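Note that this complex is displayed minus one protein chain, with the remaining chains in position.
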Amino acid sequence: MELYDGPLDVKEIFGRWLDEEAESNYGAYIPFVGTIRAEDDIEALSFDIYEPILQKWFDEWQEKAKALGAVVKMAHARGDVPVHTSSYVSAVFSPKRRVALELIDAFVEDFKANAPIWKYDVKNGKRIYAEDRSTPMDGSGLLA
Amino acid sequence: MELYDGPLDVKEIFGRWLDEEAESNYGAYIPFVGTIRAEDDIEALSFDIYEPILQKWFDEWQEKAKALGAVVKMAHARGDVPVHTSSYVSAVFSPKRRVALELIDAFVEDFKANAPIWKYDVKNGKRIYAEDRSTPMDGSGLLA
Amino acid sequence: MIKVEFLGPIGKAPMEMEASTLADVATRLKEESELSAWLDKCAVALNDTMVNDLTTKLKDGDRVSILPPVCGG
Partner (left out) sequence: MIKVEFLGPIGKAPMEMEASTLADVATRLKEESELSAWLDKCAVALNDTMVNDLTTKLKDGDRVSILPPVCGG
């Protein structure tokens, strides 16, 4: 798991992960690259990450992938990420395509739902919590 | 659509496609990279492609993607592709992740089933048609 | 006259024949013993467009392609 301050160097990450698994005999490599869209007059999105729980979440996914003979990787940005640059890259490597296609879908969707990362719109230099696009994590409301 | 003699330069293709769509305001970019696995004592796989029908197949997918606000791209190798090098890269760009995740799955699966490409194992320098791993295209048996 | 070509691993030289529909092509190809293992798993294109109807009419100069099972990727 890799965390960066500001936008990701997507080509470097893609190429390094490719090289890391070049001799691992995986037949399918599927990255997912998330890029900040220009919409709603934002200058950037900004992210807070709570790393200890993100690391546990990611470790559990590594175990799930391993049980399928696969590998997962991820990189995410902290702080401000300008429009048209990338905040998120994740990837699956697996021997066969079916496992890879299903795993990247499940991995990305669970990431959106349960990775402890908070998103803010940046407008006129101000951070505004993206509440309408955020999802309560599994188990929310316990203390209410 | 890009066809190459021999293995693909995966990093070049990934990076160029990223650059091509850098200002297109897509939020999700999902490439699929297919790499030749070392198995069954092969030295390489080898591919024949019938380009006119492949181009039509790809053009139809570009239309399907466009209807979803998305873009598809693909590159494939002709001839011999040694073990641990890549024969196939396809990709989807779309504004949102759900469309991208579903489209890359459908695009890759239909490619496997209906792209006019024939695969051969290369052993001791000889090409052997990979009949057991090949799929009759939609509509097969018409003349039987 | 139309032309029939055999793609990928079939490895058979193109054939020319008189045929007014794809059904005529089927009849003629079934006479070729080396195609007996192929025809039931091959798809068909007419002038590079996939076709799926034996009554498809053919005209002079048409090109029929026989496509065996595929495995790209």
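Chains: A, B and C, in written order; residue numbering restarts at 1 for each.
In this text, a contact is a pair of C-beta atoms (placed from the backbone, for glycine too) under 8 Å apart; a residue touches a chain by one contact, two chains touch by 3 or more.
None of these values were measured; they are calculated from a predicted model.
Displayed chains that the missing chain touches over the full complex: A (touch as defined at the top).
Chain A meets the missing chain through residues 34, 47-50, 52-53, 56, 76, 87-88, 108, 111-120, 129-131, 133-144.
Here, only the chains that are shown with their structure count from here on.
Here B is the chain whose Cα centre lies closest to the centre of all protein Cα atoms. Computed from the mean C-alpha positions, the centre of chain B lies at a distance of 25 Å from the centre of chain C.
Those residues of chain C in touch with two or more other chains are numbered 73.
Among all residues of chain A, those that touch two or more other chains are 97.
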